[in-house]
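There's a structure below that I have some questions on.
The complex appears here without one of its protein chains, the remainder shown in place.
Our next item is subunit A:
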Amino acid sequence: MMMHCNHPYHLVEKSPWPLTSSLSAMFMTTGLAMWFSVQNSSLLVVGLVSMMFSATQWWRDISREGSLQGLHTFKVTTGLRWGMVLFIVSEVLFFFSFFWAFFHSSLNSTMEIGAQWPPTDTTPFNPFQIPMLNTAILLASGVTVTWAHHAIMENLFSQSCLALLFTVILGVYFSALQGLEYYEASFSIADSVYGSTFFVATGFHGLHVIIGTTFLMMSLVRLLMAHFASNHHMGLEAAIWYWHFVDVVWLFLYTSIYWWGS
C-alpha cells in the first residue's frame, strides 16, 4: 500500500457500511413504531436483517484492516481502547436510567399499587432459585474469560480457546435460563410499574448478554483463525471489558430488583 503520509493514524478507505447501518437503524426504529401501531413488522424485519448484515461487514473490514493489513499501529489501538471505554461508559449511563426508574417507583410506592413493593398480588421471582444460578453463571464466566485472557498473554493457545469456549457456553446458558424464566413468569411487562421496570431493565440486560456472547464468540473464531498475537488482541480485550460490564450490571440487577425488590 502506497503511503502518502508518514503517520501512525488510520485514515480509513471509503466504505458503504456507515450508510447502510444508519439506514438500517432508521428502518428498525420506524419499523418498530409500525409494528406497535399497525401490527406490521415487515419494515422492522428488513431493518434488523440489514443491520446484522451491515454490522458483520463493517466489523469484518475492521478485523481485516487490523489483523491482515497491519494498519492498527499503537496509536490506533489506543484510540480503539478509548472508544470502547467511552462506549461502555455510555452504556452504564443507559442502565443508570432504568435503575433510577426502578428506585423511583419502588422506594415510595403509590397507592395504586398498594403502597408496597412488590405491588399487591405480584409474585416476584425467588431470588435464591434460578436468578441465583444466573449470578453464579455470570461470575463463573468472568473467571473463565480472565483465564482465557491470561492464557493468551502467556502463549497458551489451547487453553485460551478452551476458556473462551467455556465463557461463550456460560453466556448461552445464562440467556437460555433467563428465557425460561421469562416464559414462566407470573407477571408480564404490562403488569403495573413492577412489570415495566422488571422487564425493561432485565430485558435490555439480556440483550446485552446476547451481544456480549456474540462478541466473545466472534473473538473465539478470530483466535482460531490466528488473528491474534499474544500481545496484540484488542478485539478480544474489548469483548472482555464488555463482558465484565454485563456481569456488573447483572449484579446490580440481582441485588436491587431480584433481591431487595422482593
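Here is the rule we use: a residue touches a chain if its C-beta (ideal position, glycine included) is under 8 Å from a C-beta of that chain, and two chains touch if they have at least 3 such contacts; residues count from 1.
In this text, contacts and distances are computed from a predicted model.
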Record-based protein name (UniProt) of the chain missing from this complex, from "Origin recognition complex subunit 3", "Cytochrome c oxidase subunit 5B", "Auxin-responsive protein" or "Geranylgeranyl transferase type-1 subunit beta": "Cytochrome c oxidase subunit 5B"
Selected residue (touches chain absent from view) among A:34, A:101, A:165 or A:248: A:165
Residue in contact with the excluded chain [from A:73, A:196, A:214 or A:262]: A:73
From A:33, A:115, A:229 or A:251, residue that would touch the chain that is not displayed: A:229
Listed residues A:152, A:220, A:240 or A:257, member touching the removed chain: A:152
Hidden partner interface residues of subunit A, rising order: 1, 3, 6-8, 68-74, 126, 129-130, 133, 137, 152, 155-158, 160-162, 165-166, 169, 173, 177, 180, 184, 226, 228-232
